[in-house]
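Report on the following structure.
Removed from the display is one protein chain of the complex; every other protein chain stays in position.
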Amino acid sequence: MNLPTALPTDRAALDRALAMVAEESFFAMIDPVPADVSAVDGPMIGARVTFEGAFSGALNCRMPRALAEELTAAFTGEDLSADTAAVDDLAGEFANMVCGRWLTDVAPQWLFRLDHPEVAHVAAPASAPSGMLNGQPIWLELTVEK
Amino acid sequence: MKPLNILIVDDSATMRQFVRRAVQLSEVPVANVLEAANGKEALAVIDANEIDALFTDINMPVMSGPELLRELQRQGRETPARIVVSTDGSEVRRQEMEGLARWYVNKPVRPEVVRDVLNELANGIAD
Partner (left out) sequence: MNVSPSVTASGIIVPPPLVMPSRGERVVIGIGEYAVTTSPHAEIVTHALGSCVAVCVWDPVSHVAGMLHFLLPESKLNAERAARQPGTFADTGIPLLFQAAYKAGAIKARLRVHLLGGAAITGGPNGLDVGKRNALIAKKMLWQNGVLVKGESLGGTDTRTVSLSASTGRVQVTRGREVVEEL
């Protein structure tokens, strides 16, 4: 099977993957970022998923920890906001699902290995968020290499 | 029918919790829901318990989903019934899983899909 001639950096596909994951598993819609979006006041959480296959790279997903707590409750059906490990795990799984959906969309003819997500406390990026989820900003950064 | 023993295999604890909840809310009688974080742990659980159905992810450290399923096939086990739950929706992966898993479900997965798969499995057992 021939390797891709151009590396996919399809932002629209990434937005679609984010929207699909948010709606199907977290019952939430991704909204546009308002012009006057406030700076995040509180801790942030970041999840990084690396992938390897016909091409390699990583997806970084960052969000306020408060959002991760809400998503954990929505996903598991339980209030696990006090369970730090569960919230960290959910942040990783969220990034894993978005990355997997994106790869399926842009490169359905190849197999990829996705590594277990790395989750850490991070700072809010200086760049604009990718979208708003439950009224809170979420950032997706994708790096792709051969 | 006899209540089922279910095994959920995924490196994400919250995904295991999600599937567990969906299984417990489904219409099929369930006796026990066990968990494993990778294929190697899953094999140990299967060796020690009578498992009727297993839900497994694809990408996991230590031993992946495909490795687990190939080992079960190598051992000639008819049970547990195998259900793959994965973000990988590619046709390539589905073809790879044919013969190794009876059902292939894409993440993000709705809890109703878990219920529907268990209903289908239970109807097959009842037949």
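Odds and ends about this structure:
Chains: A and B, in written order; residue numbering restarts at 1 for each.
Here is the rule we use: a residue touches a chain if its C-beta (ideal position, glycine included) is under 8 Å from a C-beta of that chain, and two chains touch if they have at least 3 such contacts.
Computed from a predicted structure; not experimentally measured.
Within the complete assembly, B:E112 is the residue of B:E50, B:E91 or B:E112 that touches the hidden chain. The chain that is not drawn here is touched, among residues A:M29, A:A85 or A:A120, by A:M29. Annotation for subunit B: contacts to the undisplayed chain at residues 21-22, 25-26, 111-112, 115. Interface residues of subunit A with the unshown chain, by the touch rule above, are 23, 27-29, 73-74, 77.
Methods note: only the chains that are shown with their structure count from here on.
Between subunit A and subunit B the centroid-to-centroid distance comes to 25 Å (mean Cα coordinates, whole Å). Of all the residues in subunit B, the ones that touch subunit A in their complex are 11-15, 17-18, 21, 59-61, 86-93, 96, 106-110. Subunit A meets subunit B in the complex at residues 20-21, 24-25, 72, 75-78, 80, 85-86, 89-90, 92-93, 96-97, 99-101, 103-104, 107-116.
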